[in-house]
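Notes follow the structure.
As you look at this complex, bear in mind that one protein chain is not there, while each of the others sits in place.
Lettered A, B and C in written order, each chain numbered from 1.
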Amino acid sequence: MKAYHITSPTGLSALRPVELPEPSPATGQVIVHVRATSLNYRDHMVITGTYGKLHGPLVPLSDGAGEIISVGPSVERWRVGDRVVGLFFQKWATGPLPADAFQHALGHSLPGMLAQYVALPENGVVAIPGHLSFEEAATLPCAAVTAWNALVTRGNIAADETVVLLGTGGVSIFALQIAKMHGARVIITSSSDEKLARARELGADETINYRTTPDWEKAVLDLTDGAGAEHVIEVGGHDTFPKSLYAAAVNGTVYVIGGVGGGFTAEAPLRAFIVRNVSVRGIAVGSRNMHEAMNRAITRNQLKPVVDRVFPFSAAAEACQHLQNGAHFGKVVITI
Amino acid sequence: MKAYHITSPTGLSALRPVELPEPSPATGQVIVHVRATSLNYRDHMVITGTYGKLHGPLVPLSDGAGEIISVGPSVERWRVGDRVVGLFFQKWATGPLPADAFQHALGHSLPGMLAQYVALPENGVVAIPGHLSFEEAATLPCAAVTAWNALVTRGNIAADETVVLLGTGGVSIFALQIAKMHGARVIITSSSDEKLARARELGADETINYRTTPDWEKAVLDLTDGAGAEHVIEVGGHDTFPKSLYAAAVNGTVYVIGGVGGGFTAEAPLRAFIVRNVSVRGIAVGSRNMHEAMNRAITRNQLKPVVDRVFPFSAAAEACQHLQNGAHFGKVVITI
Amino acid sequence: MKAYHITSPTGLSALRPVELPEPSPATGQVIVHVRATSLNYRDHMVITGTYGKLHGPLVPLSDGAGEIISVGPSVERWRVGDRVVGLFFQKWATGPLPADAFQHALGHSLPGMLAQYVALPENGVVAIPGHLSFEEAATLPCAAVTAWNALVTRGNIAADETVVLLGTGGVSIFALQIAKMHGARVIITSSSDEKLARARELGADETINYRTTPDWEKAVLDLTDGAGAEHVIEVGGHDTFPKSLYAAAVNGTVYVIGGVGGGFTAEAPLRAFIVRNVSVRGIAVGSRNMHEAMNRAITRNQLKPVVDRVFPFSAAAEACQHLQNGAHFGKVVITI
Partner (left out) sequence: MKAYHITSPTGLSALRPVELPEPSPATGQVIVHVRATSLNYRDHMVITGTYGKLHGPLVPLSDGAGEIISVGPSVERWRVGDRVVGLFFQKWATGPLPADAFQHALGHSLPGMLAQYVALPENGVVAIPGHLSFEEAATLPCAAVTAWNALVTRGNIAADETVVLLGTGGVSIFALQIAKMHGARVIITSSSDEKLARARELGADETINYRTTPDWEKAVLDLTDGAGAEHVIEVGGHDTFPKSLYAAAVNGTVYVIGGVGGGFTAEAPLRAFIVRNVSVRGIAVGSRNMHEAMNRAITRNQLKPVVDRVFPFSAAAEACQHLQNGAHFGKVVITI
């Protein structure tokens, strides 16, 4: 079968097409014929070598959607033909994050989804909402569950609250859709007025161009009568973290999710924590329970993930390059 | 000024029009020219003598909306012309329910809103959302805040969850609107197919006629693949409480709010609590903070309260009779 | 091996000694040589036929402690010689109660611990705190975890709060010890002054003899300056449930755990819920995570379970009779 491997992650060229033996299902496993995958910034980090060490060649990508084509002995939950996605964390079913969760994550510790066929335990996949295509479903496991975990599971978002979103990448656009699904107010930033216009079409209430308004945190305070936002989805890291703290309301929360802007070390102005009683919470994707809850909400509200662009399997490196360029709005998909 | 008094609460005839001296504002008080009031089942209980003792003649009704026509010394929050409603609990600003809250509730311990002019402390009123008329705003203080407190403040309702509503009275219809505002699924019961059709127009996902389906709790289980509902807004009391417990999901919550159906003593099947880990929570309207949060959500989402029928001041007793008949859908309003 | 069976649960005589084949460990299983078991009111209900239907002969009792004498293939967590107890719920590891938890509970849906040897999945047992004997450890799985779940996991008990305990059975005495471990105030009831004196020795701050003070809920209010208790551990059911509601503080919680006094149907005075904002929460024992957290606390604070009396294996029926008589203080143990 076709797949990609990373052996020595030193740049996008590390992504090499390979021919691998087709897997067959062990006890409790299903074989998924992967039809579409999606890219996350983490995948970019894995491929370019900034995420962590590899222990031999790795099939990358945490997110993939497909069809079950065979089931191993004792599998009870699935039948051939079921449409599923793989869970980011293969062994986090419910409750708080297990200490060893990252040792069972697709696309880094475990082989990922950029392959024609993958073998997963029956509890490592979840059903795809009926109204979604494989391309759409492939966007869910990492970015959408992360946004859901932050805003809904941990954030208990409600219609009286305001959410600040940084940029228009995968997590931010899902957070926009999930926040609007709960009646909340959304303020979103971007360097592109065109992207901000598209965000408005998706329901964003307020937009800030951070190129023309570099002190966007002050703009957030202005837009909220000085109060700030109850929720800030912090995907930027170094360049945005201190501003995110200042954009948060008294008793508000900043969810630390990524480091797209300048990396994962940031300056923390501690008095901003104390005098405004702000919390910062790390968010590590989410559990199967969260994914399933999100699916119910997506189905009921007929949410459609925003697919920025679909690349063919042969153009996986170009897809990564597209993500690296930051020109996308929503999710970048690779079909298989 | 015109007002109504109850002296001896023994039935709707206890409601007597009276002429009272017009109030003038003490330090920290505002005078509200009441333009509209709304009825709650509690008012009916107060008037008919099933709510509690009176200590002398009482102006009834907790809910009223109007305009500030004068402000006393040291008032800082309001100006003449501001449109406000009175808070149900005059001294519950934030945090959990104070032990003495009911000693400062409008329309029973304190004089209520069924009068042309009322004097209230400046912290005893909140602003009316701009898009609402006085008639619409008058429906908020008791029923809407109760629904908000249950589903949002205590319930943290989310779009993956299901809410069961009993009947189409004030609290239930607000709960329907608030649940849909948060993307949740709503199952509602009524004895009238016509009311159920109207509930569907407001967004209800599923309807159950409890006359033709007396075992409506089983219908709830059927509609949820046996899972039950995460939230049940229990307004019925004696006749519905045990069924509400059975309609709740494992780890679900039944919010005890009223006793419209048969009174406030019910049978509690305790094993239903234990084996399904169900919680029952009493809900006592809500705080000023909750009311203000709800107002933000109402404004942002342009929610319009459902006014069943508007009665003139002179027909207050007819309005109560209309409520007693149970023929209403949403809120019954009396203008002044 | 020796064991007991119930075939037709119609009374304590239903408990019959049998000789059964010794189990051997399947993949992922361990064999526990059971050295001590303990009795819960639920076991009494199972044996006397008031708990639920049996599907064939059943080895009763959820609680047992012993030593691992062999491990099956692929077992990773345990070695021969490890001292363990069985988990009440074999498949509730973490997070909220699973809907199917009771289908995997020892001593009713699954065979129980009143046998010389039992085979359990490796995740179905937890280690015994080092300072406890088998007799002491056998008291933990049902009663202690229930008390921990109520007061700590769900109740977040703190040193400023008051707990009301009904009687001196297993759950109440563990709740007493756990409450005192967290610095809280304990008020306990009993019909025996001698038992109340023993409760005082264990740290109870206040005692009420409910025989001489039948309105014990009023005594609770007196002892708390009218405030009531933040936590009431409701093990009594029919006879005590309404009183427990009245003994609860505004915003307090009644944990529904049992029906020792008059059964599982009780009258619910709904206005007590509403005007005092009281919550009632069903508690169904607890998860492995809760059990392990409790074990850490027990070890650190060197808590010793209170063993009322130890019966030999041959006297299992007498042990049940002793429990039925209600003469015990703490836990009744049967050695094997």
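By definition in this document, a contact is a pair of C-beta atoms (placed from the backbone, for glycine too) under 8 Å apart; a residue touches a chain by one contact, two chains touch by 3 or more.
Quantities reported herein were computed from a predicted structural model and do not represent experimental measurements.
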Chain not shown, its touching partners among those shown: A, B, C
Hidden partner chain, touching residue among A:Val125, A:Ala184, A:Val256 or A:Met290: A:Val256
Hidden partner chain, touching residue among C:Gly183, C:Pro214 or C:Pro312: C:Gly183
Residue of C:Val80, C:Ala158, C:Ala197 or C:Ala327 touching the missing chain in the full complex: C:Ala158
On subunit C, residues whose C-beta touches the chain left out of the figure: 152, 156-160, 178, 181-183, 185, 205, 293-297, 300-301
Missing-chain contacts mapped onto subunit B: 93-96, 287, 289
Chain not shown, touching residues in subunit A: 96-99, 102, 227, 237, 241, 249-251, 256-259, 264-284
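Keep in mind that, in the parts below, only the chains that are shown with their structure count from here on.
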Steps in the shortest chain-to-chain touch route ending at subunit C and beginning at subunit A: 1
Chains most often in contact, by C-beta pairs: B-C
Subunit A-subunit B separation of Cα centroids, rounded to whole Å: 41
Overlap residues in subunit B, where contacts from two or more other chains coincide: none
